[in-house]
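Right after this comes subunit A.
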Amino acid sequence: TAETLTIGLAAEPTSIDPHFHNVGPNNAIATHIFDHLVKRDENQQQMPGLAVSWAPIDDLTWEFKLREGVTFHDGSAFNADDVVCTFERAPNVPDSPSSYGTFTKGKTVERIDDFTIHIKTEAPYPLMPNDIANVAIISDDTGCTATTADFNDGSAAIGTGPYRFASFTPGENLTLQRNDDYWDAAPEFETVDYRFLKSGPTRVAALLSGDVDMISGVPTTDIATLQNNDDISLSQGVSNRVIYLHMDQFRDVSPFVTGPNGEEIPNPLRDVRVRQALSMAVSRDAIVDRVMEGTAIKAGQLLPEGFFGISPNLQPVEYDPEGARALLAEAGYPDGFTMTIHGPNDRYINDARIAEALGQMFSRVGIKTSVETMPRSVYFSRASSGSPEGEPEFSFILVGWGAGSGEASSPLRSLVHTYDSERGFGSSNRGRHSNPEIDAIIEQALATVDDAARQDLLAQAMEMAIETVAVIPTHFQVNTWAARDGLSYVPRTDEYTLAMSVTKD
Partner candidate 1 sequence: MTEILKVTGLCTHFFTRAGVVKAVDGVDISLNRGEVLGLVGESGSGKSITGFSIMNLIDAPGRMTGGRISFKGRDLSQLSETAWQDLRGNRIAMIFQDPMMTLNPVLRIDVQMIEAIQAHEKVSRTTARERARDTLGMVGIPAPDERLKAYPHQLSGGMRQRVAIAIAFLNKPDLIIADEPTTALDVTIQSQIIHEAQKLTRQTGTAMIWISHDLAVVAGIADQISVMYAGRIVEHGPTDYVIDNPRHPYTYGLLGSVPSANKRGARLFQIDGMAPNMLALPRGCAFGPRCDRAVDVCAAAPGMSQSCTQKFRCHNPVPEAVKVAK
Partner candidate 2 sequence: MTVFIIRRLMQALVVVFLMSIIVFFGVNVIGDPVAMLISPDADQAEMEAAIRRLGLDRPIHEQYFAFIKGAATGDFGRSFIFGEPALKLILSHMPATLELAFTALFLAVAIGIPLGLYAGLYPDSPISKGIMAGSILGFSLPTFWVGLMMIMLFAVHLQWLPATGRGDTGTFLWFETSLVTRDGLSHIMLPALNLALLKISLAIRLTRAGVREAMGQDYVKFARAKGLSPRRVILVHVMKNILIPVVTVMGLELGSLIGFSVVTETIFAWPGMGKLLIDAILQLDRPIVVAYLMIIVLFFVLINMIVDILYSILDPRVRLQEQGA
Partner candidate 3 sequence: MTPILEIENVSKRFTKKLDAAGKIAARLGANIREETVHAVDNVSMSIMPGEVLGLVGESGCGKSTLGRVVAGIHPPSAGQLHLDGTPINDLSAQDKRRANLDIQMIFQDPSSSLNPRMRVEDIISEAPRMHKMVSGASETSDFVDDLMRKVGLDPVMKRRYPHQFSGGQRQRIGIARALAVKPRFLVCDEAIAALDVSIQAQVINLFADLREDLGLTYLFISHDLSVVQHITDRVAIMYLGRIVEIAPTDDIFSTPRHPYTRALLDQVPRLDQRKQDFTPIRGEIPSPLDPPTGCHFHPRCPHATDLCRQNAPQLSTVLSGHMASCHHLETLGV
């Protein structure tokens, strides 16, 4: 049947070029039109894509066997040349604000035959399939020499994916047509029309009024009402995104922390007891129930259950205001201190309101807290390098982290590992927590190709990070999709909205 699926998308893709901007919405759209050597299922588990199998053949070389008989939308056949040229183009797209070089860096692709390639690295690299899963394969005839504009107007948007490009208007909509020659199971809907509807209520209204069949990013506030609406079905799934708090642990005096009466004091956040107290002061139940209206999961570590590299021993810290007070007193702050929480107001689900709730909770254990939220445009550059010295500006911030690779190494190396710009560690470690012991374990894990060993190392690092309160995780986001009755969506941890995952009941 020539049925059209209309989806109201919360986050709009900026380009069809799969190598232009490494962000979720772009990657999600790319997944429709292009294939990856390694695919990920809804739980970010790896599956064969254009590669039918892969394995390290020595410490520094991975062999990928490519799928035969796959054709691009223009009819040309897929082979190793396409992979080689893809890896050449991906890190070198002009004007790219966030390059795919992250995934191709340090890797050399070697064509062995039409359907075999070797990828070499300089050091043992266990995350190879993870990285490879992010690089969309384009055609060496049409794609490799094309510009971003060529992709956007469709002339180069030719992949092997389940959908063909039909039209794209930035800021408005994207239309896709089913690829009937797809090598894998063909999707249900022949035509998909993505509408970009950024505002939450607008999106819900569009669904309710029948403008669209399905929406992503259902605001938490509307979930209850939609649940009671017989014409609407919801699907929910936990995401790989943890919301956590970073504390200034590198300055002797922290700019937004002062004594109870505003006087300058030595940075209390460097004291692990204070950090523990703060974690205990957070009522994760209140956040989940009251702020998130139930659509979140209390966090005790940096990735939710089911992900690779988490520790089974870690439980969310219990809410204990009395204990927090006691710990504070023990650390020498019986009267608390004064602090400002900074956070974005347009980045995570209910971010500003969470910051406010945290402010309330800290105030209740004696830490006079004020809350300042700002648009992410201002927030992230200040949070990363806003101080006069180019260091993180704030003392205590609310941030989120989505583990793109789907394993614990991602948050650990970026958030917990000591900040080291030379080697690319701790790039988002805005609290500058530094613990050489943890660093060593993380580094070891990242060089361990054996999965079981790596799992143990990561879990160990995770436990240590939580124990020393490198960061305070609060909750994992739960994402909600809503569709008109009769459609169902398989929720994904990577927050992607994929037309292929929509099925008719």
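Keep this in mind: contacts are C-beta pairs under 8 Å (C-beta built on N, C-alpha and C of every residue); 3 or more make two chains touch, one makes a residue touch a chain; residues count from 1.
As a selection rule, all candidates are chains of the complex that A comes from, given by their letters.
This is a predicted model, so every value here is computed, not measured.
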In-complex contact partner of subunit A, selected from candidates 1, 2 or 3: 2
What residues on subunit A touch candidate 2, complex-wise? 8, 14-15, 17, 20-23, 93-99, 101-102, 105, 148-149, 152, 169-173, 195-199, 201-202, 205-206, 208-211, 346, 375-385, 401-402, 404-405, 410, 414, 421, 424-425, 427-428
